[in-house]
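These notes are about the structure you will find just below.
One chain of protein is taken out of this complex; the other chains stay put.
All chains are identified by letter, namely A, B and C, in their written order; residue positions are counted from 1 within each chain.
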Amino acid sequence: MENKKRGILERLNAGEVVVGDGGYVLQLERRGYVKAGHWTPEAAVEHPEAVRQLHREFLRAGANVLQTFTFYCSEDKLEISGNVTNITGAQINEAACDLAREVANEGDTLVAGAVSQTPCYLNSQNETEVKAIFKKQMDDFLKKDIDFFIAEFFRYVEEAAWAVEVLKTSGKPVGATLCISPEGDMSGVPPGECAVRLVKAGADIVGVNCHLDPLTCIRTVKLMKEGLEKAGLKAHLMIQPFGFHTPECNLGGYVDLPEYPFALEPRVVTRWDVHKYAREAYNAGIRYIGGCCGFEAYHIRAISEELAAERGFLPPASEKHGLWGAGLQMHTKPWVRARARREYWENLLPASGRPTCPSMAKPDGE
Amino acid sequence: MENKKRGILERLNAGEVVVGDGGYVLQLERRGYVKAGHWTPEAAVEHPEAVRQLHREFLRAGANVLQTFTFYCSEDKLEISGNVTNITGAQINEAACDLAREVANEGDTLVAGAVSQTPCYLNSQNETEVKAIFKKQMDDFLKKDIDFFIAEFFRYVEEAAWAVEVLKTSGKPVGATLCISPEGDMSGVPPGECAVRLVKAGADIVGVNCHLDPLTCIRTVKLMKEGLEKAGLKAHLMIQPFGFHTPECNLGGYVDLPEYPFALEPRVVTRWDVHKYAREAYNAGIRYIGGCCGFEAYHIRAISEELAAERGFLPPASEKHGLWGAGLQMHTKPWVRARARREYWENLLPASGRPTCPSMAKPDGE
Amino acid sequence: MENKKRGILERLNAGEVVVGDGGYVLQLERRGYVKAGHWTPEAAVEHPEAVRQLHREFLRAGANVLQTFTFYCSEDKLEISGNVTNITGAQINEAACDLAREVANEGDTLVAGAVSQTPCYLNSQNETEVKAIFKKQMDDFLKKDIDFFIAEFFRYVEEAAWAVEVLKTSGKPVGATLCISPEGDMSGVPPGECAVRLVKAGADIVGVNCHLDPLTCIRTVKLMKEGLEKAGLKAHLMIQPFGFHTPECNLGGYVDLPEYPFALEPRVVTRWDVHKYAREAYNAGIRYIGGCCGFEAYHIRAISEELAAERGFLPPASEKHGLWGAGLQMHTKPWVRARARREYWENLLPASGRPTCPSMAKPDGE
Partner (left out) sequence: MENKKRGILERLNAGEVVVGDGGYVLQLERRGYVKAGHWTPEAAVEHPEAVRQLHREFLRAGANVLQTFTFYCSEDKLEISGNVTNITGAQINEAACDLAREVANEGDTLVAGAVSQTPCYLNSQNETEVKAIFKKQMDDFLKKDIDFFIAEFFRYVEEAAWAVEVLKTSGKPVGATLCISPEGDMSGVPPGECAVRLVKAGADIVGVNCHLDPLTCIRTVKLMKEGLEKAGLKAHLMIQPFGFHTPECNLGGYVDLPEYPFALEPRVVTRWDVHKYAREAYNAGIRYIGGCCGFEAYHIRAISEELAAERGFLPPASEKHGLWGAGLQMHTKPWVRARARREYWENLLPASGRPTCPSMAKPDGE
């Protein structure tokens, strides 16, 4: 059945909106299956039911793509992390592919095999070694039924370009996202130039993920777009931002926030923040729109609802969601019923309930 | 196997800490299975895998009790809600019992059949009618394997006492929690007197749940305790508070917050807030300590970790959690490694990242 | 000429609004003439031009009363303070009377001789000794031309009542204000009972001053009013609150704020806060309405402008103030012109410009 699905490029070339999935590691940390600080995806083997359920939530929220739960799943990272000693990277990668595929087949959804930055790059910057790691992961994925690849969460465009070069050898489409700010990657390469290098390396889709809040990520992707236009290059744009407000963050992103990773709660975006984000991303010409850490199923549903007219349908989970708060119309208290309207939620400035806390922190490491 | 488990009163009489579970409806709303405004539990029939997974997360986090996912599951409420027309309350109640039992049997965990306030009480205040509704729900539960009952989320002690009187006829232990503030129930009955009336009605365990933040709920339970002591009565104390900061709220609780229910995110408690809460609840003499809306698995794990010495063990999910941030010791950035200690997280004042938002709202309806 | 002025009771008995003056010591500290921590009024002798100027600002803002600048000017306080060794209390008291009288004669304004709490009371609680101190101050005042007396800034109603008893022997009207919260004085005497005791001691006007923000002070005066009504007593009501937002403070008042006294700036009330305060005070039946520490001339002018219709005139300083921001109508920027209206300022929620600071502090000493 999955063979009949239209591919990622087929959809994007047709101008369709592709809704991405949300974040896995942070959410599974909260559910008790991922260890913060390590952030490795052994749950795909240890607790497949937990990963399957989270995939399913994203699918119900309207995701057109499920990424394999293979974050940080290179052998060098697993070794350094030391979190699991009895499970190999290949086992995790293969299990993760099966889980994503199983759930994707419950809807019109594709599976993307995901690779991310390696410790090896930071330690050696040796192209041959780093590429070998990506090759090994790719080979794991190619044993399974993968629709396309995503190279994500790279701080250095150089490493990301190497990943793209490897993944392109598969013959499958490749997306590439950097976790960078509008100021550029950690080497100071500006977003426009980053995009150019990724496309030249073979990426079909480029953009950013994680590290900074949705509106900041849109600014970065816009700079990528401008860079591509100046260079006369074409590529699809994608975005999977961090689901927390990070107005203080620059180059280093959320890691420098004093609240990272165990007290980020007051910063988490609301579904209404996501409506605004989805609309602005769409207006910026981005067509692959999803989320990263902090994006839960209801955030992905908000993307799907905001872009329902453009996509032509609502996702399954909207059966359990009154649009713009409509479900409150039946509330017994009149002042709660008065909240069942778009203007209310669009204009609400939510309070933190924490009067002894600041509204902005001083980032560390700056 | 479940027959060998020690019962709830056996544990509490022995002075043990009983860790409760967290909130279901709000979390399943976010996951796409419950409709806000309605808050009915048809997911137990429609999507059992989602309910099962959430039960399992709480169990892994250390919960000694799983409540059946039967909130608002009286026939009159289901009818008014109009959210499901093809599923009966009995079907939901029975399915929910099976789900809770299935997961509870994966650990040393009990199942509590849960009933809550009814529209009937508000409309008619007719004791016979209201009691008939509770009787019907109880009979559904008794077809299944339930360890004890909890009557929860009552704004009026009168209705709660009626529920207790009905549930006591089962011969099983009964806990009763009100969703009230330190100012008392909606009729103005102060917490101390509420507790006395519940115990006189037959409750073995009394306390509060939902509506107000953890530290406020502790204040209410303390007033209950004082009331019982003055009356020369004895009962175990329980608490399952709202997982959001609500410093502005009084009688009406969270419903009056402008952010309810779709923009509460900035208020959600951190795991470190929960450590403090668990310790204060314990110090107040409360031994059944859990959470309600907003309490996710990692919050319940925080209760289990704070009280690990008292209980003598850590929960399964602590395998994926370095105590007090210990998992950050391996981080590559020194300023992140510096966060791997208790003092850091205990003293952190988390920022909201929302400088244009206030820190407190003006509650509606006051 | 001053002999022709109508007295304070004549005015209040006629139902007129009496606008009080603002705060002296805090403002003169900022101007460089009073030492924080000591707060003694030697400037009346050392720098009369500074005191005269501040009196004149209040007069221009519409004040019907100028208090003599004699705060803490009992010999025992001056001695403990050790701030001035070459000036006697009598010298200060007499100089202060002359300054107030000189400026009062520039308008339809009365002079109130002011006495405040003594260290002697805290140390000895000896009625004879304490009364002797008040007698000495009163005698200083009676050498000069004083219209009436105010006993202000008392934390204990007992001491205030002693002061009133002494001052009544002068035959002049006496007002008495306590610096207490709605919870009562430092001995726990509730506001209603405080008012009764002051009136029974002979006070013609009773109320509160300093320590807590305007709206909180109104609550306290309302409790005083209720106490008097229950006791079948009659007195005029006065209020001279602290000019800073103090939502966290209880019994101890502003002294317990971590920002006291050198970082209170972010809390200072705006002129629009004062409009609201003046209206609420008026609606509560209070007719002597002024301010204490933090109230500058423009705050007093705001009282005069809010109650211009009730008084029948605007104060001299309104020549330099467009009502409700009208002076902005001539601004070159359209978005600034748009601020020239009442709704704008009434609804504005002013930002602190301090995103790394909290909005509420944890008071010390609680």
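The rule we apply is simple: contacts are C-beta pairs under 8 Å (C-beta built on N, C-alpha and C of every residue); 3 or more make two chains touch, one makes a residue touch a chain.
Treat the numbers as computed from the prediction; the structure is a model and nothing was measured.
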Touch criterion as defined above, residue of C:Lys35, C:Lys135, C:Lys168 or C:Arg219 at the omitted chain: C:Lys35
Selected residue (touches chain absent from view) among C:Tyr24, C:Phe69, C:Phe148 or C:Phe244: C:Phe244
Which residue of C:Arg101, C:Lys172 or C:His321 touches the chain not shown here: C:His321
Chain C, residues in touch with the chain not shown (by the definition above): 29-38, 49-50, 53, 56-57, 60-61, 80-82, 122, 213, 244-248, 255-272, 296-298, 301, 316-317, 319-322, 325-333, 335-336, 339-340, 345, 348-361, 364-365
In chain B, positions touching the absent partner: 355-362
Chain A residues that touch the omitted chain in the full complex: 349, 351, 355-356, 358-360
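Here is the rule we go by: only the chains that are shown with their structure count from here on.
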Same or different contact residues where chain C meets its copy chain B, judged by the half mark: same
Rounded Å distance between chain A and chain B, as computed from the means of their C-alpha atoms: 32
Chain C, residues touching no fewer than two other chains: 355-356, 358-360
